[in-house]
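Have a look at the structure below before the remarks.
On to chain A.
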Amino acid sequence: MLSALIWIPILGAALIGLWPAAIPASRARLAALVIASSLIVWTIVLLSQFDISNAGMQFSELVPWIDTLGLNYSLGVDGLSLPLMALTALLTWIAIYSTNESVERPRLYYSLILLVNAGVIGGFLAQNLLLFVLFYEVELIPFYLLIAIWGGTTRRGYAAMKFLIYTAVSGILILAAFLGLTWLSGSSTFDYEAIITAGLPLTTQLILLTLLLLGFGIKIPLVPLHTWLPDAYVEASPPVAILLGGVMAKLGTYGLVRFGLGLFPETWALVAPGLAILGAVSAVYGALTAIAQKDIKRMVAYSSIGHMGYVLLGAAAATQLSLVGAVAQMVAHGLILAILFHLVGVIETKVGTRELDILNGLMSPVRGLPLTSALLVLGGMASAGIPGMAGFIAEILVLQGSYAIFPIPTLICVVCTGLTAVYFVILLNRTCFGKLDNDTAYYPQVKFSEQVPALVLAATIFFLGIQPTWLVRWSETTTNAMVAAVQINVDRQLANEIFDGNQAGKSPPVFAAVKQKL
Partner candidate 1 sequence: MADIVDIAVSAGSFQTLVTAVKAAGLVDTLKSPGPFTVFAPTDDAFAKLPPGTIQTLVQNIPQLARILTFHVVSGKLMKADLAKLSSVISVEGSPIKIDCSDGFEVKNATVVAPDIEADNGVIHVIDTVILMG
Partner candidate 2 sequence: MTIATETKAKLPPSKHEFADVIHRLEAGGAMLPDTPENLMQIIGIYKAYAVPMDFYWRDLLYIAERVFLDPFPFFKYFIPKEYLELHNHYAGDDADLRIWRGEATAHPELLEFMEKGETLKMPKLLHHWLHDRVNMEFAEECMRAMLWHGKDMGWGQFDPYLDSEEYIANADKAIKAYFKYNPVMMALYKAFPDLFLEQCRQMSYYSNLGLFWEIMAPVFFEMSDIYDEGGFKGVPDAMNFLVNGIFAIAGRPIYHHVYIRGECYEIIPKSKGFMWLYEAALPYVEAVFYRTSPFRGTKSYNAQAKQVPDHQKDFHYGILYADVFPVGTAGIPPTLLMQDMLHFLPPYLVDYYHQHCRGEDDMLIQLGITFQRSMYCVTSAVIQALRTALLYPLDDPNPKHLQANRAFFEAQIDRFKRPEARLRNIQSHNYR
């Protein structure tokens, strides 16, 4: 069942890319869309079949591959990966749909996008550490090419290379951690289930975990490992930026929770305070840098750094609420970032600039881009955490969940939602509000088909904001189990005594327990 999600796009990519006869661009696009749509349908089927009361892996598949290496083709999906998988399916479709119909070298382009999709979904599904790394590295090359070939300005080569080097290093770090982990824990395979860190000495665990965090930290990215991000996001064309920010970065946060929290429940508590502070720092840093930007795409790119800070905070706190919130935030952020990048792309194509000082009055209903502007207001406000939209509930869960554990970083993050509002108001005021310039305001119209991605995303953002159950129900059981594991591993007895699961605020004092143990 799950394999289809990986192999359909790969086959599709091969088909589009290697079809012997010449295919017109529209045909390639259509084929890619059909494949992406089939993935969505498939994901919906999975969603409907998924048992939300089961915390473990579902639809598991296991095919032994290279025994000597311990590399198995092992797939599975649980509440952590399912929402992200669905997000990936949706955003891939959006990315393909929002691509300019006259894109250069369409066959290569669409096959690369499908390859990216396969790689990312593979990453979410892989239940074997080596397989994960494989997928994790596989999607780098297509991304590199997508940025380098279809990127924006002359800096695209630079941006692509920077991206490649950074993320490759990230892969190496993760690989190193996995190798060390398997080797030291004496496991015969790299299968996720088989790895138990419990027996390892604390110091070893800590070193391995640090390696992992650094690896995923680059991918997410966290300050100060983020410098590849503004360049890559800005230089990439909007559909690629959607995939980069909406999908690929989620591999980082996913990895952090899955392998960091999941494999190192004991040591997690040790690094958590540092991570929480780092999350807060990222949030502040992202928000403040965004305020100073003059380029709306760059602004949105920096906003991404800020929002990843909340995910980190939620993961670090590792309470039931905060972890659900972190997963929800990953999804919400993916959707919101996608709509923002798409709209910024539309504005750039129509108006011909992304400069805040030049843009003006796009809300104007006849000569401006009224629907685009309205959706931009919506996207910006969703990002700033206004209730009624998906971002709000995710942020609230993270903040409420983390407050009891890390009050100060949480409050800093609250301040950051305010700063987010500041730069989005700056963006909206300059871009949408104001008066059109009579000398330049002869922009072409935005066609309805160009609005479709944003409309779909906006509808999703609204729906999830008004019915947040649909955002959190998938992951709740799994994350609860993960949190329980953290606590149980710390001290079974202690945990049994304290953990009553009634109130978030009364989460067991994990850290005190750890300290005692140390």
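Keep this in mind: contacts are C-beta pairs under 8 Å (C-beta built on N, C-alpha and C of every residue); 3 or more make two chains touch, one makes a residue touch a chain; residues count from 1.
On how the list was made: all candidates are chains of the complex that A comes from, given by their letters.
Quantities reported herein were computed from a predicted structural model and do not represent experimental measurements.
*Asks:* Touching chain A in this complex, which is it: 1 or 2?
*Replies:* Touching partner of chain A: 2.
*Asks:* Which residues of chain A touch candidate 2 in the complex?
*Replies:* The contact residues of chain A facing candidate 2 are 361, 363-367, 435-436, 438, 441-442, 444-445.
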